[in-house]
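Yeah, one chain of the complex is gone here, protein chain that is, but the others are all in their spots.
Labels run A, B and C following the written order; every chain starts at residue 1.
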Amino acid sequence: MAAREFWKRHENLYFALTNKKVLIGISIFTLMILLAIFGPALTPYSYDEFAGEGYLPPSKDHLFGTTLMGKDVFTRTVYGLRSTFAVGFIAGTIATLIGCIIGFLAGYYGKWIDEALMMITNIFLVFPLLALLIILAAYLPYRGIMTISIIVGMTAWPWTARAVRSQTLSIKNQGYVNLSRISGISVFRILREDIAANMFSYVFMVYILQFSGTILAAVGLEFLGLGPTQGVSLGLVMQNAVNWNAIQLGLWWWAILPGLVLTILVVSLYFINTGLDEVFNPRLREM
Amino acid sequence: MANQKQDSIMSIQNLTKVFKSGLFKPEVTVAVKDVSFEMRPGTILSLVGESGSGKTTIGKLILKLLQPTGGKILYKGKDITAIKDKEGLKEYYRRVQAIFQDPFSSFNPLYRVDRVFDMVFKSFLNEDNKEEKIYKALESVNLNPERILNKFPHQLSGGQLQRLLIARALLLDVDILVADELISMLDASTRIGVLNLLVELCKKNGMSVLFITHDLNLGYYVSDYTLIMYKGRLVERGSTRKVYENPIHPYTKMLFNSVPDIGKMWDRSKEFLPEQVVHDVRKFYKENQGRGFEEVEEEHGVLFSDTY
Amino acid sequence: MGKYLSKKLLIYLITFFIAVTINWAIPRFMPGDPISILLSRFSGLEGGREIIEGQFVQSFGLNQPLLTQYFNFWRSLFAGDLGISIYVFPKPVINVIKEAIIYDIILLVPAIILSWIVGNKLGAYSGVNRKADNIMMPFFYFLTSAPYFWFAVVVAFIFGVKLAFFPISNAYSSTVQPGFNLPFIFDFLKHWFLPFLTLFLVQLGGWAIGMRNMIIYERSSNYSKYMESLGASDRLIRNYGFRNGILPQVTGLAIRLGTVVSGALLTEIVFSYPGLGYLMLRAILNQDYFLIQGCFLFIVIMVLAANFIVDIIYMIIDPRVRLSYSGEV
Partner (left out) sequence: MAVILVFAFATVSLAYERSETLVYGGGLWGAPSNWNPLTPWAEVTGTGGLVYEKLFHYYPLSNEYQPWLAESGEWVTDNTYLITLRKGIKWTDGEEFNAEDVKFTFEIAKDNPLHYSNIWDWLTDIEVVDSHKLMFIFDNPHYQEWKQILYDLRIIPEHIWSKIPADELLTTANENPVGTGPYMADSWAQDRMIWVRNEDWWGNEVFGKPAPKNLVNLVVSGNNVALGMLMKRELDLSNFFIPGVPKIKDTFGLTTWYKGAPYMLSENVALLFLNTTKKPLDDVKLRRAMAFAINPEMISEKVFEEQVQVADPTGLFGKAWMEYHSEDVVDEYGFSYDPAKAKEMLEQAGYVDADGDGWRDAPDGTEMRFEIIVPNGWTDWMESIKIIANNLQEVGINAVPGFPDYSIYMDKIQQGTFDMVINNFGSSRSATPFTYWNWVASDEINGEIVTDGNYSRYDDPELFNLIDEFNVLQSDDPRAMEVAAEIQKKLLQAMPSIPLWYNGLWAQSTSQYWTNWPTENNPEGYPCTWAGKWQYGSIEMLINLKPAQ
């Protein structure tokens, strides 16, 4: 009985956990996180160590094969995954926070605040961000994961701001907000139950998209050689592969597998996002 | 129909609402300008006009969802803009309620539909016999409580949701009810029932209803008084019969001309040309320059010129 | 109508202004000095380098006050002078860029337009056909999740190395004679195809997903339900949905232009395709500040121009925008 009560109260959670897309997405995502956390402990090598012969295709000893110099690609991938997660979390959070704050302020207060903030947002929005990132990154002497995350985060927020603004705007003008007001509900409760609660799912999904978006942006930078100047990252592994002729020499495991892991990670995030969309927008759920 | 003239319960005086937007060159939209009318207990006022004419804005102003730019709204003689404290607001909403245009958006999708009743009970009503009261209210709008309660909004149809809102309004014994495009979501059979219910409540409880609509026929069917809005202005006002039988303002005339036959659906294809109306109205105002809003007969006023 | 455009133009102008200012400021306030870089790999006779360095500092105007440098920057910008490239010294940056930008255009324009059209069609189909949806959706997600350059690597490996159907670098073979003749055009298209395919496919997923979701939303919307209740045909409702869905997709196109251009940069790098992206990488690797600046500026201009075109298209196909900004409401 208690359990039933619980699911009744947390119906969205129930729907989320029974949504196939969310389940698949979360499983893969969890797997990736586990891989990033425990992967390094699972492999006997370190990412820059000459783990064996060069040019080895995937095998039991080297799951993803070895590089031309004999480094273990799997080890490099799981270490790279770590930094990718770090960038996703930090940059995604920064971008979502900035986007939400600006979007909410613009949408909620409207008038000139809205105009001014949206002007800034639109400017950022038409800016080709990768080019801006390249310019920024190119002139920063040493770049850590934190620097990269901040740069990426600071440039990834505009679409979030716009989306959150329109969401705020639409929720603000929803009939149920008015209905709550004329039902004598306190402003605080309206903010919480009518606005925040309806925004939450949206913001959460925005966060997921930002997570994947910032990962992709960061990997792009890394691929250009503008990633962290220390350590290993997925983009760097792929850049290395291209620079060391992995494609021409037929070392497909080196050129393709790390990117495949990344792509699967991003796909899992999209799955979670779409699944949650169905959960939070019950109209889609019935499809 | 109300025969004896009663004291007004709400008096709208020179109400004006201006929206501003734009950072560098603010765009000013005058949504409502210099509108005055009275609401009396037991009467239904229909507020008729095309979309964008300012009728919904008036409803929101009355509900204190918007702040007027100018003019006054007196409820029982007191200016409602002065109501600022929580208790005062509660007291006001206890007596002034609304049914909104879009039933879908009137429900928070995250909660069951029961929430609208819960809120009302928590704020305004004695929780004794709560369930019984809700059942009664639902039944009076032809809803089966068993099949409605505990559902999420998306699981119900627009008509059901709208009737839920009416039921909610019924629970409260209100003085003023703003009904914005009340029956747009209902099918023809329910429509009549709901309208009749509204009229009945109005007469029985002495409730005053502001019936906002763009549908002249509906207005004619339910209302005692009719207000015609055009571009933010109240252009004609009076007892429904007088306005309908003897429209004077060119916009009102145009409205009636374009309705071929009372009792049939409004045929959209015969809608008038906006340019024609603008032209006619301008001409009318010019001819009557210097005149303002004047009573042409008892309980029938017309805006002769907007430049008085 | 004019108001809508002028508002957009204002935003573009401000963006451009900021871009130019950033462009000017960054190399001047960041470590590393372009002249020193220009000469860094030069080992000549003893002391020869200082002599030359002084010459360059003067001719690049780097010894003037910052504000003067800033105004000069604008002045020469309007004169079409973006400075002299270090990497391909002493070629004017503007000429280097002009030669590269043609490749971007022939790569980007068809890729964007085709993927937009095909993506929307597929998405619309996916939105109404559950069976197709189940098969195509994961594929679309995969496409839209793949980093541009990784996808390029995959395409290069499969079609270029394994199957060896297409070349994987350069814009045309070193063995053909460039010119307007059939063998060259054929060769050119062969080189063009893989980068194009990459850009086309990677974007396809995004458009398809967008349109699919739009269609589903539209179909569950009130008026669709209303139309359904009135007995409108499925086809009619679908067409309605498509028409309503296409507008946000145009906006989406504007929003994503920046990403697409950026993505094209990475794709060009994988295929050594001599457009702006590839040029920019070379400029970065060679620390050619002036060329980096020039590339950045042109990428900004390209994105702004493309946005503006999309705006105009949007205005033409959406009567609401047309009306609401001409004061005819």
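Throughout what follows, contacts are C-beta pairs under 8 Å (C-beta built on N, C-alpha and C of every residue); 3 or more make two chains touch, one makes a residue touch a chain.
Because the structure is predicted, anything quoted here is derived from the model rather than measured.
Although one chain is omitted from the display, it touches the following shown chains in the full assembly: A, C. The hidden chain makes contact, of the residues C:Ala171, C:Ile215 or C:Met280, with C:Ala171. Of the candidate positions A:Asn12, A:Thr147 or A:Gln248, contact with the unshown chain belongs to A:Gln248. The missing chain, though absent from the display, is touched by one residue of C:Ile22, C:Leu77 or C:Ile106; that residue is C:Ile106. By the touch criterion stated above, the residues of chain C touching the omitted chain are 31-33, 36-52, 54-56, 59, 84-85, 87-91, 96, 99-100, 102, 105-106, 110, 167-171, 173-175, 177-180, 184-185, 188, 272, 274, 278, 282, 285-287.
Chain A meets the missing chain through residues 48, 50, 54-55, 68-70, 138, 141-142, 225, 229-230, 240, 242-245, 247-249.
Quick note on the criterion: only the chains that are shown with their structure count from here on.
Chain A has the C-alpha centroid lying closest to the overall centroid of all protein C-alpha atoms shown. Each chain's centre was taken as the mean of its CA atoms, and the one lying most distant from chain B is C. A separation of 48 Å divides the Cα centre of chain A from that of chain B. Within chain C, no positions touching two or more other chains are listed. Listed for chain B are residues 104, each touching two or more other chains. Across the complex, chain A meets chain C through its residues 119, 122-123, 125-132, 134-136, 138-141, 159, 212, 216, 219-220, 223-226, 235, 238, 241-242, 247-248, 250, 252, 255-256, 259-260, 262-264, 266-267, 269-271, 274, 277, 283-284, 286-287. Note for the complex: chain C touches chain A at residues 11-12, 14-15, 18-19, 22-23, 26-27, 30-32, 130, 138, 141-142, 144-150, 153-154, 156-157, 160-161, 168, 213, 216-217, 220, 255, 257-259, 261-263, 265-266, 269-270, 280-281, 284-285, 292, 295-296, 299-300, 302-304, 307. Against chain A, the residues of chain B that register as touching in their complex are 20-24, 60, 63, 65, 86, 89-90, 93-94, 96-98, 100-111, 116, 119-120, 123-124, 152, 154-155, 165.
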